[in-house]
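Sharing a structure, written as structure tokens. Questions coming.
In this view, the complex is presented without one of its protein chains, the others remaining in place.
Order of writing sets the chain letters: A and B. Residues in each chain are counted from 1.
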Amino acid sequence: MRVLALAGRRLAASLPTLLLILVGMFLLLQLAPGDTVDALMAQMGGGDAALAQELRRFYGLDLSVAERLGRYLLRLVTLDLGFSAIYGKPVATVILERLPATLLLMVAALSFAFFLGLVLGVLAARRVNRWPDTLISTLGLLFYATPSFWFGLMAIVLFSVHLQWFPAGGFYEVGSGLTGLALTLDIAMHLVLPTLTLGLIFLAIYLRIMRASMLEVLSLDFVRTARAKGLTETRIVTRHVLRNAMLPMVTLIGLQAGTMLGGSVVVETVFALPGLGRLAYESVVQRDLNTLLGIVFVSALLVIAINFLVDLLYAKLDPRIVSGG
Amino acid sequence: MTGLRIDNLAIRLPKGGDRTHALSGITLAVAPGEILCVVGESGSGKSVTASAVMGLLAPGLMVEQGSVTLNGQDLLALTPEQWRTTRGERIAMVFQEPMTALNPLMTVGRQLAEMWIVHRGLSRRDALARAEAALTEVQLPDPAGALNAFPHELSGGQRQRVMIAMALALEPELLICDEPTTALDVTTQAQVLTLIRDLQRRHNTAVMFITHDFGVVAEIADRVAVMQLGRLVEEGPAAQVLKAPQHPYTQALLAAVPPLNAPAARLAGSGEPVLELDGLTKTYASRGIFRRRKPVRALDGISATLRRGTTLGIVGESGSGKSTLARCVVGLMGLDGGAIRIAGRPLPPDRQKAAHLAQMVFQDPYASLNPRRSVGAQVAQGPIAAGTPRDAAWAEARRLFSLVGLDPDSVRRYPHEFSGGQRQRIGIARALAMKPEVLVADEPVSALDVSVQAQVLALLRELQAQLGLSILFITHDLRVAAQLCDEVVVMQNGRVAEAGPVAEVFTNPRHAYTQSLLAAVPGRAVLEG
Partner (left out) sequence: MRALKAFFRSPPAIIGLLLVLAVVVMGLVAPVLYPNDPLGLAGRPLQWPGANPRFPLGTDPSGRDIAAQLFHGARISLLIGFVATSIAVAIGILVGALAGFYGGVTDTVLMRVTEAFQTLPNFLLLLVLVAVFGSTLEVVTVAIGLVSWPPVARLTRAEFLSLRTREFVHAARIQGLPDWHLIFREVLPNALPPVIVYASVVMAVAILLESSLAFLQLSDPNVPSWGNLIGLGRSVLRTEWYVSAIPGVAILLSILGVSLLGQGLNDALNPRLAPR
């Protein structure tokens, strides 16, 4: 219960942050040259000024900035994100259609990066300054330096074009009519390369943090106590060191959530995944500012939700948090 | 031969250090049922000796020659797997820092139960039952509750009891204690020492007790070994070493222990008041909207007076509020109530004006100087900010350096080039540069070795005589207070328990708390008797 109360307080504290983002973003977008109507008109192949004015009135673009901001925030409370002129649907609908692919990709990439990073970090720390450590640390450096979009393209060349192990893009085989388990498997096959691509840099970060954290914890007094107790090295690592060393990793999930969401823009574009990131890219290109603002709002909510979960996890791992020590 | 035997042990240091060996030619023995105290200052090699016996030498250290045997078995020949079954089972250890020696994420019960699970193969339930019995034996209040507690929910003394329970869990033949009471308050220390001695008698354990404190030695030792720079300089029965030390180094160390009996009343009570504290209150309230904490009354109506040219001691244990008091007097913290008057005027809120009224000497010689600026600059910066021309301020810094016994040419150097004692001298020079009305000294010698401590105390006395300093001296160490202070205030939980001339308070304590503090000072019976 105290854990929940604590996380709830953290959640409440993020409300002003959310408001700050929305107001900032809304005002920023007012500076944009051209609005949705301009974009719409361009798409329709031009039109006269009267039509433009009518459209502006229709979309409420003729009001003052403060009024529009107020209206926008009021509508957000009812989760009404506005209407996308480009897609011809409510923004909320467009985003909801795109959310599953992004969520799936993020969960997959995070799990891949977290667990492999954990294992490699532990291995490197247990063999510090010997060849397994050197190998793992070098790989970590290389992964960190690899631009994800480039890695994605090269993976397509190798695994899709030459070896033909995995599909080169898309979320599932369109028109194959697959259902149930077969569809799940098909989606999984489509997600392998995007997951590797998005997760690579986070794998590098996690393994580096885990290695450093392990070395740090191994030098602490209570590990010396554990040695003095006559515990086996395995027991010392699994029972005493691991949980302590994982704390910075868990913190990092929350801090990196936004970066990962940003990374999905590029990865989803490379692999033509119908996700939130590619939607963001498309709305920038098409100047669909309503949709862009909606994506910003949903992304912020997503990051806050992830941080909420991370807080819960952290409080579960570290009893000192709850007692406020 | 039973018990622990160390024969002609030599341990090499890695190349490039200031000496080649951490230990050379150490020969020691501890018999079952006996407590051997290994005494020395920092760098004497006493902790390396303990690590060597435990088989936990720091990387880079190497046994060059000699042998270590426990009840006839050669410890240095053990394989790692044999070491693992020996540690905890036959040799156990209690460390200095109770705050960090336990895993913060694991309950006390599970950490304790591990001993029986790993070494005896007991089930978790049986092991927890044993753990509860062990916690009862070390007299922890509510042992059943402590099983489910996390380390941060226990006090330092309680954690050290848990460590002792853990060490004695499997009735080891040898117990190594590495400064187990150094981090504890004096009354807690007395309780823990009694506990160790009782349990050791009951289980007939051989104990190797590492300490720097001759008071503790006098309390607990059967025999004493004195170490200096990796060598054994003297060894013998406790009574003999403490009463009739043979080696000059032992004699010097014992002479440096400040006697608890204060010298006969000095000029106390003559001068006019220079610092007046009147009903000071300070509460650490809950801060922020989202975090609630129990408010703590750090100061609860403190009144005291320091007279010009004298020293007023503020003594008490941790949590008594003595450090908060020091911080309030120099203006680092605001008061909730009451008034501070220095030289008749209230403490001004303006930092620069207050600088000439009160200055402070800090506890930690390593944290109290900025590592990235020359020491002279740190002494001269205060006067320069107050308007003294740069050249004059530097000249003054050089003069102050020679006044506190440092080479005036060393003003251009950086803090890392100085020893702990020298750094405290620099700290004193920095405070004196502002020519303050009151010098606040917050535990200025508690981080120093006993011989260095004696030198710094002597310096403070000299400076007081020479410059007529008025000193507010904060300390937890009653021996130090007895040596330096004219009057003393005993603080407990933010209140004044007792106040008066030091000779009177220490020889004739009226308050029960003062009495218990004095009774807990280690080694009183032997060293003063």
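Following the convention adopted for this analysis, contacts are C-beta pairs under 8 Å (C-beta built on N, C-alpha and C of every residue); 3 or more make two chains touch, one makes a residue touch a chain.
Everything quoted here is computed from the prediction, not taken from an experiment.
Undergrad: Touching the hidden chain in the complete assembly: which of A:Leu11, A:Leu29, A:Leu116 or A:Leu247 does that?
TA: A:Leu29
Undergrad: Out of B:Gln160, B:Gln359 or B:Gln464, which touches the unshown chain?
TA: Checking each option in B:Gln160, B:Gln359 or B:Gln464, the one touching the absent chain turns out to be B:Gln359.
Undergrad: Can you say which of A:Leu142, A:Leu185 or A:Leu309 touches the chain missing from this structure?
TA: Hidden-chain contact among the options goes to A:Leu142.
Undergrad: Which parts of subunit B face the unshown chain closely enough to count as touching?
TA: 330-332, 351-356, 358-360, 362-364, 366-373, 378, 381-382, 385-386, 416, 427, 430, 433-434
Undergrad: Provide the residue numbers of subunit A that touch the chain removed from this figure.
TA: 14, 16-18, 20-21, 24-25, 28-29, 31-33, 141-142, 144-151, 153-154, 156-157, 161, 255, 258-263, 265-266, 269, 280-281, 284-285, 287, 289, 292, 295-296, 299-300, 303-304, 307
Following the convention adopted for this analysis, only the chains that are shown with their structure count from here on.
Undergrad: Which of the residues in subunit B come into contact with subunit A in the complex?
TA: 54, 56, 83-89, 92-93, 95, 97, 100-106, 114-115, 118-119, 150, 152-153, 163, 166, 290-293
Undergrad: Can you list the residues on subunit A that touch subunit B in the complex?
TA: Subunit A residues touching subunit B: 9-10, 12-13, 220-222, 224-232, 235, 239-240, 243-244, 317-320, 323-325.
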